[in-house]
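In this view, the complex is presented without one of its protein chains, the others remaining in place.
Per-chain numbering from 1; labels A, B and C assigned in written order.
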Amino acid sequence: MTLIADTEPTVFETVESEVRSYCRSWPTVFERASGSRLFDEHGRPFLDFFAGAGSLNYGHNNPALKRPLLDYLGGDGITHGLDMSTTAKRRFLETFRSTVLAPRALPYKVMFPGPTGTNAVEAALKLARKVTGRTTVVSFTNAFHGMSLGSLALTGNAGKRAGAGVPLSHTAQMPYDHYLGGRVPDFLWFERLLEDSGSGLDHPAAVIVETVQGEGGVNAARAEWLRGLADLCRRRDMLLIVDDIQMGCGRTGEFFSFEEAGITPDVVTLSKSISGYGLPMSLCLFRDELDVWEPGEHNGTFRGNNPAFVTATAALDTYWRDTALRDRTLRRAATVEAALGELGAGTAPRGRGLVWGVEFADGERARAVCRRAFELGLLVETSGPGDEVVKLLPPLTVTDDELDEGLGILARAVRHTA
Amino acid sequence: MTLIADTEPTVFETVESEVRSYCRSWPTVFERASGSRLFDEHGRPFLDFFAGAGSLNYGHNNPALKRPLLDYLGGDGITHGLDMSTTAKRRFLETFRSTVLAPRALPYKVMFPGPTGTNAVEAALKLARKVTGRTTVVSFTNAFHGMSLGSLALTGNAGKRAGAGVPLSHTAQMPYDHYLGGRVPDFLWFERLLEDSGSGLDHPAAVIVETVQGEGGVNAARAEWLRGLADLCRRRDMLLIVDDIQMGCGRTGEFFSFEEAGITPDVVTLSKSISGYGLPMSLCLFRDELDVWEPGEHNGTFRGNNPAFVTATAALDTYWRDTALRDRTLRRAATVEAALGELGAGTAPRGRGLVWGVEFADGERARAVCRRAFELGLLVETSGPGDEVVKLLPPLTVTDDELDEGLGILARAVRHTA
Amino acid sequence: MTLIADTEPTVFETVESEVRSYCRSWPTVFERASGSRLFDEHGRPFLDFFAGAGSLNYGHNNPALKRPLLDYLGGDGITHGLDMSTTAKRRFLETFRSTVLAPRALPYKVMFPGPTGTNAVEAALKLARKVTGRTTVVSFTNAFHGMSLGSLALTGNAGKRAGAGVPLSHTAQMPYDHYLGGRVPDFLWFERLLEDSGSGLDHPAAVIVETVQGEGGVNAARAEWLRGLADLCRRRDMLLIVDDIQMGCGRTGEFFSFEEAGITPDVVTLSKSISGYGLPMSLCLFRDELDVWEPGEHNGTFRGNNPAFVTATAALDTYWRDTALRDRTLRRAATVEAALGELGAGTAPRGRGLVWGVEFADGERARAVCRRAFELGLLVETSGPGDEVVKLLPPLTVTDDELDEGLGILARAVRHTA
Partner (left out) sequence: MTLIADTEPTVFETVESEVRSYCRSWPTVFERASGSRLFDEHGRPFLDFFAGAGSLNYGHNNPALKRPLLDYLGGDGITHGLDMSTTAKRRFLETFRSTVLAPRALPYKVMFPGPTGTNAVEAALKLARKVTGRTTVVSFTNAFHGMSLGSLALTGNAGKRAGAGVPLSHTAQMPYDHYLGGRVPDFLWFERLLEDSGSGLDHPAAVIVETVQGEGGVNAARAEWLRGLADLCRRRDMLLIVDDIQMGCGRTGEFFSFEEAGITPDVVTLSKSISGYGLPMSLCLFRDELDVWEPGEHNGTFRGNNPAFVTATAALDTYWRDTALRDRTLRRAATVEAALGELGAGTAPRGRGLVWGVEFADGERARAVCRRAFELGLLVETSGPGDEVVKLLPPLTVTDDELDEGLGILARAVRHTA
């Protein structure tokens, strides 16, 4: 099957940089999207189990968000607002407070960094360092926190780290849950380093963690491990930052992925699905008493992406005033787990809510599965240090039929590539 | 005049972080915007001579861009596309090639980093370091290149630098044009450091420069200084990066602010007004032979902000297929300069195209001018290391009457605060 | 007992910096020394079980070294020679080759850095980074490698690290043998980090290790752990640097402390007892094929301390042409271990050869033991992250009687402070 004619190079090949990547895995030109499906310019549909790397938890062009967005833009609402006060921002803040913060009794202030995940992480790092007066931030093996220099120093992937072109410093890596195969008590090494003034670990300002490592290969930490980490942070005077950029906004069931563990981080980063519509937006949340910023001490031109406030408000109103979405996500976790368990891949499927990973023997096989799935009309991608894990991130709004359809295609792709 | 009742704290005060800043200068709640004007929730109009810090060169909700955007969103075009190939991206690339690159014979590849300026700068730094295998990047006094850790190391402002919480390294600062009051030949110090192997300056990978420093106080480099810099970079084997995030997209007249000087940088960063509609978008452009990226070596979730591609395409089609906008901007430069020259502030007005600065004795006075202007219905802000410069960035689409009106209000604000 | 009258402050108190330390533990003024004994200005003798922190393995003013030194100085031999070729250096090199390198078939080149341990470590780091083109060097918990900035980044002690005043970077810490209480297989964590490209550990240039950590609390690695480390370095392409500054020159029995484990490091640092007479001298040894230095690429004014070459040559001639010293040291290890085992301190004594540690409940007790020992005429000091370990480093030339005497005093000091 040839999706792009090889007669002459396209503008993507002649003008766009070699850095482009997903377009190589999915060699067609997309035009429209609706709910769980993308359509290419020839009208061919693709079931989307990648969901913008977790940015489209409510599906593509969700009508409940689209209507308010079109009204807002049609009515000449503010599009670009720096950090001016706007009615759109006010509605978002009020809604975020009433649907997210208040019900969970979370004592957070809300900061709008530049509207990408890495900007939120950079803000969190600055704040943690400012509050504590220390420099070291601890992250975990196979973590991914972004590509700007501060965030990249926390990221595990060797290739991405090498891209920095300068040494990455002021960070230390600790083993994520399961990393040492269950042969070592949780936090034995980390706590030993902290308690021993001769360990060489400078007292960290903070620890940053993903509850489920998406880019790292869908590694899901146990709730007790997360509780142990929160306890360690409290006892050893380190701020706990949960990077909920990919796993927040309901991906694992609850709005925040850390709720299941019953912990309250000091700082939380959100992005990806917070706007609900795929529009750039990010938040940095932190305990009220940590709000020691000077005005403008961290800023960014697009930190007031007002159209995103509008869709974010609609998404919260639609999906987070009751527990329906959460309940459905948690129910579907079992469906997905069962289906993946029958794939016969190298290891058991792993995940939570609607983020799942299937590990294969190597990256070559996993990539072949994704290629074949694409040919069969399903978008999925690999993750993990060696690309050996096929990652599933369907929209949370996926229908039962779509879910079955996608899992069926995946099963065929696995068989075809055996 | 009381714009916000002090009866009880607003949600901005109770929920939003103390880091907010512009909302403090302009104490009202904005709701709508059109062309050169913003309207607050009470319907009060404000003439906008800040234009989203240069992100709204074509004004607010420009109808020529709004129509295609509403059509695109209404028709369920792709909103979030990572770096998949989409029809919206193709149209943008083709249009950018035909209206921007080809007419200027610029040999650039186009990279889409995360859609904020600092992400584009971080990408440029990585590329320069990768291509050259060196680490040091030179920036200039009073430069502003962004707030993530890599960009912040290039930024001059002491307060913003201190926010990093870690030492900022792998950079060196050189004097910008005029910095030493004309008492020193251009590049005497810089070239001496480069030619002397005992100078302690490690051979730089690149030099990054703004042709006009916006945040730094509207310092406009002379064309001959820029040519001298380009020549120095060529002779001394350093890449020249022009950060055209604020000054590009026609702000100084030509599409790129460096065109007037007749130079061709190796790398160019664009953001702010590139989408034309205030939507987050950024580009990193570089010579074809520098395109040594591995696929995905630098990435970001929102690098394919397709609605922004739509408005960006419309903006290029509308304003950059002929020279009308450019010609008008250049003509108006004279109008603004003349008007500002009569303000009687401390020094002569400075600027190019439609970016101008008026320096006052100190930051207190300049802030008072901006406060008074706000009361009189004009949005302007200060810049410079001590906030001593009032900066004017009207939309390029401002009408003659609006321009006169704004300049008149400014004159009154200056008189009232004398 | 008052050793220093408190009538008026001494020149040590009024002129010497507060940074002085040992003089606080041993409050008297020393004048002469011979063999295992120091004498203060009142003629009071002290048995020296500290031996210049391992710099006086052959005792004070050893006659076999003193004679050639006096002859050399009396005959106007070169004292200061930079790195000129001198007859004294030639004799040292020839003797070092014939007594140390050749019998052990060690393929090393010899470098003379500045004559302190930290200078040798800095040289080793530079070389490892130059040879591999990488930056990260791995050290171990509770390591001590020196106080200049490069070495300090490898050192574990929090107080000493804090003294840097800048972040210490380009290093990573791994658990030393026994660090996790035997609950974790050797190198499980280290190897996992190396094999996983997503671990966040940048591929190290080298690993630096002490076979027995002196400052760290007399932690003695098992031979099999050292072999495992050497194997790991070989398999994972990292240079192995043994810092034998304190444990080399026979302290553990063999000339090099790593001989017992049967490993051959890529790089070895020596200092302290290499001159044999307490004169500043240090060496950096490395495999022939690693000798990629440019002439003068690392240098230092006192790298040719010729009087030290003279005593070093005499020491090698006297003690390393046969195995008598080694055999005696190994025999005495058993004596010391047995005596210490009867002290009833918190844990079993630990050590090898003639370096031993006795751990007490806390630093307060250990310091009390040392203070009492001083009053009883024995010089010993604490080590370990909390100063909780009393460290014994008698001269290797100590007599049987002196050894018994010292161990007896120590036992009394322990009893008196119980």
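What we mean here is this: a residue touches a chain if its C-beta (ideal position, glycine included) is under 8 Å from a C-beta of that chain, and two chains touch if they have at least 3 such contacts.
Nothing here was measured: the structure is a model prediction, and the numbers come from that model.
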Which of C:Lys160, C:Arg192, C:Arg227 or C:His416 contacts the chain that the document leaves out: C:Lys160
Which residue of B:Pro9, B:Gly75, B:Pro103 or B:Gly159 touches the chain not shown here: B:Gly159
Residue among B:Leu193, B:Cys284 or B:Leu379 touching the omitted chain: B:Leu193
Residue among C:Glu16, C:Glu195, C:Glu342 or C:Asp404 touching the omitted chain: C:Glu16
Hidden partner interface residues of chain C, rising order: 10-12, 15-24, 26-34, 38, 41, 52-53, 55-56, 60-61, 66, 69-70, 73-87, 89-90, 93-94, 96-97, 101, 109-112, 114-119, 122, 125-126, 128-130, 135, 146-151, 153, 159-160, 163-166, 169-170, 205, 245, 271-272, 277-280, 284, 286, 291-302, 305, 307
Residues belonging to chain A that touch the chain removed from view: 166-167
Touching residues (missing chain, whole complex) on chain B: 135, 139-143, 154-159, 161-162, 167-173, 175, 179-180, 183-185, 188-189, 192-193, 196-203, 216-217, 384-386
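Following the convention adopted for this analysis, only the chains that are shown with their structure count from here on.
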Each chain counted as touching chain B and chain C at once: A
Most distant chain from chain B by Cα centroid: C
Mean-CA-position distance for chain C and chain B (Å): 58
Distance from chain B to chain A - Cα centre to Cα centre, in angstrom: 29
Per-residue overlap in chain A, given as positions that touch at least 2 other chains: 135, 159, 169-170
